[in-house]
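Below is the structure I would like to discuss, written out as structure tokens.
All protein chains but one are shown at their positions in the complex.
By letter and in written order, the chains are A and B; residue numbering begins at 1 in each of them.
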Amino acid sequence: MKTLRVVLVLTLVSVFSAGTLSFFELLAEKRIAENEKREIEESIFTIVPQTEKIEEVKDYYKLFDKEGDLLGYIFLAEGQGYQGPVKILFGLKPNLEELLGIEIISHQETPGLGAKIDSGEFKQQFRRLRVLPKIEYLKKKPSLPNQIQAITAATVSSRSVVNILNKKIDQIRKEFKKR
Amino acid sequence: MKNVFKKGLWENHPIFKQLLGMCPTLAVTTSAINGLSMGLAIIFVLNFSSGIVSLIRKFIPPQVRIAVYTIIIATFVTLADLFLKAFFPSISKALGPYVPLIVVNCIILGRAEAFSSKNPPKLALLDSLGVSLGFLWGLVLLGSLRELLGAGTIFGIKVLGDFFEKWVVMVLPAGAFLVLGFLVGVINYIERKRR
Partner (left out) sequence: MRDLFLIFLSAVLVNNFVLTYFLGICPFLGVSSSYEQAVGMGLAVTFVMSLASSICWIFYHLILVKFGLLILEYVVFILVIASLVQIVEMFIRKYSPSLYQSLGIYLPLITTNCAILGLVLFMVIRDYNFIQSVVFGFSSGLGFSLVLVMMAGIREELKFSDIPQILKGASITLITAGILALAFMGFSGLISS
């Protein structure tokens, strides 16, 4: 009798918990998906403010301006940072040789140090940065159009961003060449 | 009645007196706003779980009580997590895994075991309200102090001018320990003065 009661109570509580959660998940699901979509769109406008139209192609976006001319492409890259995965949204010019800019979608870097990869100052360096032969990072002021300056005391995080971008861009260039 | 509520606010303050729930206390107080959001999430979870535990306290077989409490707490934590993701995505991102970690926050299980499982809902709610509000002001104070020292701002508003050399270490993990350590010292001092 006693065991029966234990099992009964545990089952009831679990059913109640699973029921409540699935109900609220249904309610929130749409909103969460919308949030994610809105965030991507907002980031795209931050990277390329003159965008008028975004066209989604399977794993990237095409951007057009008022006249309908192609402004560039937006890609999402993901890779390992210092403390966890880093997700970067970045824009490439149609010739695939220059960056339009980057936005950090998510990261887990140390607050105050590595987290500065999400600061305007750092991201600004990627505007109109040449990606050929590849992006490089320095610990001092950069002199070439394909170089950026790493964040002081957070070289690992800075390097991760550069590596993630280089890897993805390399892949994109190969894929686009095939077409 | 009133005493039950007031206890958690100062006399038995969860952070400064009992040193419970240290993990969110130290981890998310890198800024005042993060502290505030975590405090609100805890108010939600603690009050609802205390209320429910107190309501069904007579039906829970003692052998599995901890399991039942944890399921209830985990349910409300998931709800809080869902809510933050849906309505405040940026806060949800800033708090990261520390929202789900409320499940194992010893304050919540502690209140369920020590108080709400033995008292009627009204008293249980008063108790949890006091404790969670106490927790809230603790988090906001710690968050504001660390933000002030580490970035010169409070709630993102510049307080200290450019003359101030930022102590970045204060928003780093080591700073969390140091600030809380000295704060506990200050509270001890106030307490001694009052006596």
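In this section, contacts are C-beta pairs under 8 Å (C-beta built on N, C-alpha and C of every residue); 3 or more make two chains touch, one makes a residue touch a chain.
The structure displayed is predicted, hence computed values, not measured ones.
**Q** Can you say which of B:Met22, B:Ile56 or B:Leu123 touches the chain missing from this structure?
**A** From the options B:Met22, B:Ile56 or B:Leu123, the contact with the absent chain belongs to B:Met22.
**Q** Which residue from B:Phe59, B:Phe87, B:Phe164 or B:Tyr189 sits in contact with the chain not drawn here?
**A** B:Tyr189
**Q** Applying the definition given at the start, please give the residues of subunit B touching the unseen chain.
**A** Interface residues of subunit B facing the absent chain: 19-20, 22-23, 25-27, 66-67, 70-71, 74-75, 77-78, 81-82, 96-97, 100-101, 103-106, 109, 169, 172-178, 180-182, 184-186, 188-189, 192.
**Q** Can you name the residues of subunit A that touch the chain not displayed here?
**A** Considering the whole complex, subunit A reaches the absent chain at 14, 17-18, 21-22, 25, 82-85, 108, 110, 155-156.
Basically, only the chains that are shown with their structure count from here on.
**Q** Need the CA-centroid distance for the pair subunit A / subunit B, whole Å please.
**A** Comparing mean C-alpha positions, subunit B is 31 Å from subunit A.
**Q** Which residues of subunit B touch subunit A once you look at their complex with the stated criterion?
**A** Result: residues 30, 59-61, 63-64, 67-68, 71-72, 74-75, 78-79, 82-83, 85-87, 89, 93, 96, 150-151, 168, 171-172 of subunit B touch subunit A.
**Q** Over in the complex, which subunit A residues touch subunit B? Could you list them?
**A** 2, 5-6, 9-10, 13-14, 16-17, 20-21, 24-25, 28, 31-32, 35-36, 39, 106, 108, 110-113
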